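Before I ask anything, let me first share the structure, which is written out below as structure tokens.
Note that one protein chain of the assembly has been removed; the remaining protein chains are unaltered in position.
The first chain written gets the first letter, and so on, giving A, B and C; residue counts start at 1 in each chain.
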Amino acid sequence: MLVTEKKRNQPAGYAGALLRVDLTTGRLWEQPIDDEFARSYVGGTGMGARILYDEVGADVQWNDPENRLILATGPLAGTPTWGSGGLSVVTKGAITGGATSTQANGFFGANIKSSGFDGIVFQGRSDQWVYLYIHNGTAELRDASHLLGLDTWETQDHLYEELGLSGHQLSVYSIGPSGENLIRFAGIQGDYGHVASKNGCGAVMGSKRVKAVAIVRGNRGIYVADPRGVFRTADDIAYQMRTELPGQNFYLIGTLGGVTGLAPVGGLPIKNLTTNILPAEADMSKWEPMELREGFDHRGHQCNACGMHHCHMQVIRDGVHAGDVVDEPEYEGWVGAGWAWGCTDRTKVSWMNTQCDRAGVDVNEFGWVIGWVMECYEKEYLTRQDLGGIQAVWGDADAAYELLQMLCTRQGFGDVLAEGIKRAAEHLGGPAQDCAVYTMKGSSPRGHDHRALWPEMLDTCVSSTGTLESGGPTRPQELGLPATLQVQSPDDVPRQVALTLGRRHFEDSIGTCFFTTSTTIAAIAEAVSAVTGWNYTKDDAMYLGRRTAALMRAFNLRSGIGPELERPSARYGSTPVDGPAAGVSTAPHWDHMLDTWYELVEYDRESGRPLPELLDRLALPEVKAELWG
Amino acid sequence: MAAKRHVIVGGGTAAINAITSIREFDQGASDIVLVAEERPYSRMVLPYYLGKRISRSHVWTLSPDRLAALGVTTQIGRRATALDTAQQRVTLDNGETVDYDDLLIATGSSAVRAPVPGADLPGVHSFWTLEQADGLIAEVKAGSEVVLVGAGFISFTILNSLVKLGVRLTVIELAPTILPRMIDPNGAAIVTRWLEQHGVTVQTGVRLNAIEEVAGRKRLVLDGGGELSADVVIMATGIRPNLGWLEGAGLEMGRGILVDDHMRTSAPNVYAAGDVAEAFDRVTGQRALHAIEPAAMEHGRIAGANMAGVDRAHRGTVLMNIVDVLDLEIASFGLWDDADAESVAVEKPSQWAYRRLLWHGQGEAMTGAIIIGISEHLWATNDVGILKGLVQDGQPMGAWKRAMMDNPWELKRPFVATGHVGRLLQETVLGRPSTPADEVNAARWVSPEAAALAAQTEV
Amino acid sequence: MSDAESRLDGSEVTVEVLTWVNRLVGGSGSGSVAFREALEPDDSVESLLRRFSQHHPALHAQLWERDGAITENLHVLVNHKMIGDTHTLRSRLAPGDTVSLLGQFSGG
Partner (left out) sequence: MKVLHIEPEKCTGCLRCEVACSYVQSGEFNPSKSVIRVSAFERGHTSFSPYTCFQCAEGWCMTACPVEAIDISAVGAKEVQDDQCVGCKLCTLACPYGTIFYDPEREKAFKCNLCGGDPQCAHACPTQAITWIEDFTQDWTGAFAAQRSAADLARIGATNGR
């Protein structure tokens, strides 16, 4: 057991240490966070990227003990800024074999800081299944054999009882059966419904034989440089969220508006991208955002200090699961647990979404996998026999649930599906492979039909993080972009993706939720300044973000992931056959968009390397030395 | 008509509360005479004085100014030696007498030393009065070897201070476990381990046979041949109510003075409160001696109200104690030691956390509890007070009883969901519906003379 | 609002406001709220929207950036095709065209 002293001179806004855990030896120690490290890498994704780059060599595979799994928060976590419970996970991921940056919220960030750490770095592999227990500066690996097989919610329930805690006294971030069985798209789920789901970070955790991280809400205070400034900037951001676009919409309804908002532009994926026509049986009035919320008994379930009407719990009103408490799906959940494979019964989708969270799988990839299976079943590339008796008919939620169980336990064809959509499709090959939605890096898109939303397709393909890297452009003029962005313009799209690069890296380093930072980067930088006392400007924030992006890019090149993989699969990059985006295609413009993107991000078009001048500017001489000799 | 004369004998918590209650209700319409051996001070704060956490001036309670403001006439430094209930007269140690219209006996208790040879040697201390505290402070030095005889509540209240003063401490206890009148053996085992981990030696089941003076130090001879050596010995072996002066007064006595729910003794116009009063226990409904500060407070307030002519009945006091040992909190409530109870006990060894919940006669109302935990953990919950609320309210928990037996760590949900808050909000010791700020000014009543004086001095 | 569509005469276009954006024009934040807007000679998508939003102060405040551009937070569609496909903001509108405004969604 590690017992640490209270720190007295940590940088303002920080607990002051990363918890290092070597699972092979069982050793735990503190890695102090000094001013320089904090200032240069901020937290979360920034610190994670640095550690990953420094400590994970080219020959290390995602499931090697030498891989690192970093769960870190940032300086705003635990402060009154909305959504300040943030967790960012960085590792070499199971899907792409490259860098990962994936986020969850809840209370991770607030609780771990109150227990004395800013993050956790796992290395090695444990002999036995363990969970990491953290409380008031102490940390301990404990036997987790009794937790094996439990889903993520059961794991938290069980630890509540075992530790005699309840409600927000304890945060548990765990893997479900999917992570235990090294499902390549397993995520890490925490606090009932918050999932860092991308790039198989849950499989990495499983490969290390860590079932869960249990963090008691401790009593170590967070000192900030300018408390009044912290309240003021939090109030400013909250005010903007409440009153101005784009935050206002998230403030009011979270992401519930996505289904009806994306359908008219052809951005809603339906039946594995085989169509963009809404199914006749879908009652779209039930999918209006307020209808989605009021269609269930809903309960607030916000993350730390968050005032958004975003995260909720639902109590299912009718059907076989009536009375069940589930997590209100995000837009991505409505799609991945339903629309992507043709299920438009919102009650079934809601329930299925939580089953994915409980099992610990990425709901996006789940959607693409099930959609693909159902399409293959319809086209007879897969038979009922192949699927162990499951009749995988479009939209059949029972079949989808059985497939979930099958892949989480790797039974039968589940063993193939467990490898993720790209590998499963390659396994089957032929016309079945052509039906699958993925990128050549192995990742799969979010729950949008990117054939209508080109920036996200480009972003997904060029990303170094295993998912969207730049994200949507919030307040684009701030970054030198026009206000009106044309999402099907071969010129606008790469500019948008390129000039936004770095913003998400910064947001994912500060310990908050990116929805609650749907404001100017300048306002975010000011909030970080109030906490840390360092005068971050918008340009500083983008600089730090770009730096993190360059580290991740360099890490991916080291891992053998280069520009040749930056394209969509056949289906993902296909031309919509119907609906609002019928006939629109990225294919003729793809090379042009890549050319433009590379030029603007200052990476070498051929090799993918960040250019030496950029690396000089980013003060990354060691990266320059590695990449350019 | 002459103003009614209240005589209060004793200057501790019960007396102070009686005086302020009388004044709260009569607004100065009566005479109050306070007879106290010493200038009133708070016994509860003496351990902090010992530990040099507070100044000596901090121990005083009713200052001369405050007494004047309350309109109290004092006989400080006088001891009552006899009571004549027929004449309604108290005799003092200087032979003077004081007549009363009504009388409150609040003479408290005294420390008792184990009856062993050498118990009265110089360097053998009790810790109960301010004078005794001063005596101990004069002798305890960093590095002193100190033996605390008795591992009860009083011992434990000064244990922190002694450790912080840097003494080398040994605690011996006759009973098989420490804190035998406060926690069960499971809890005692946890506290013992904690003490040992913090460098305090604990010996239980040990009888002290004699204390000897050897070359300026004390030698404690133990039953069975063992011995301990010490610079300072503190005898914390119990207390006894101060009832000697009442011999022949004819009051009905049990272990203390028997009182009814108005704190009335068997004699007309004579009340008793605090350590001397054998009053009602809230949980059992039976009379018991509760030599605890909250009982003295409640008794005093009830007695005061009734003496002021305001009829107030007392529902009894919940027996409760809390003490911390080097930031390990230990508390118990009600019938924590009830052999005829259904109970559940749980422990988190790595957290030093323990609790036991008890349900008398397998009933549905919680009747007792023990809670132990590290301060910084325990006070991050509402659990200490909630346990008190549960025992105090005494309402059946219905199905929640099972929930609490299953998971005694979660108290707030059963407590809140069963409506305890709503019921408790109706309850006050003196039965007032509410206390807005202006009524509190009444509680801090000031005589017109004192107010006038204060007004002058402000100018 | 099928009513509006059925009575279109030769010189009008339909402006439909979808999703949460229609709160800004008096809608409930769901479904579609449609308006007929007279078409003037040489009307482009942008000039029409500029005139349309004058009648709806809440929309006007959110639709236009300080530099006069349309905010990034909305999608503009003409005849159910995203701007950039068949029309740009400067393209001429024809009688009977439908211009749609709806909220952007990304991430999640």
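Here is the rule we go by: a residue touches a chain if its C-beta (ideal position, glycine included) is under 8 Å from a C-beta of that chain, and two chains touch if they have at least 3 such contacts.
Since we're looking at a predicted model, the values are computed, not measured.
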Omitted chain - touching chains that are shown: A, B
Residue among B:G166, B:G199, B:P268 or B:G419 that touches the chain left out of view: B:G419
Contacting the left-out chain in the complete assembly, out of A:W62, A:W82 or A:W534: A:W82
From B:A331, B:A353 or B:I372, residue that would touch the chain that is not displayed: B:A331
In subunit A, positions touching the absent partner: 78-80, 82, 107, 110, 114, 153, 156-157, 166-168, 191-192, 217-224, 227, 231, 238, 299-308, 312-313, 323, 325
Contact set of subunit B toward the excluded chain (per top definition): 13, 17, 42-45, 48, 53-54, 58, 61, 293-294, 297, 301, 320-322, 324, 327, 329, 331, 375-376, 379-389, 392-393, 399-400, 402-403, 406, 412-413, 415-422, 424-425, 428-430, 432-437, 440
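The rule we apply is simple: only the chains that are shown with their structure count from here on.
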Inter-centroid spacing, subunit C versus subunit B (mean Cα positions, whole Å): 77
Subunit A-subunit C separation of Cα centroids, rounded to whole Å: 34
Rounded Å distance, subunit A centre to subunit B centre (Cα mean): 58
Sites on subunit C touched by subunit A in the complex: 18-20, 28-31, 62, 65, 67, 69-75, 77, 80-85, 88-89, 100, 102-108
Parts of subunit A lying in touch with subunit C, wherever the complex brings them together: 244-246, 249, 252-253, 255, 257-258, 260-262, 264-267, 285, 288-291, 330-332, 446-448, 452-453, 456, 468, 471-473, 475-477, 481-489, 492, 514-515, 580-581, 584
In the complex, subunit A residues that touch subunit B: 135-136, 140, 161, 163-166, 169, 217, 219
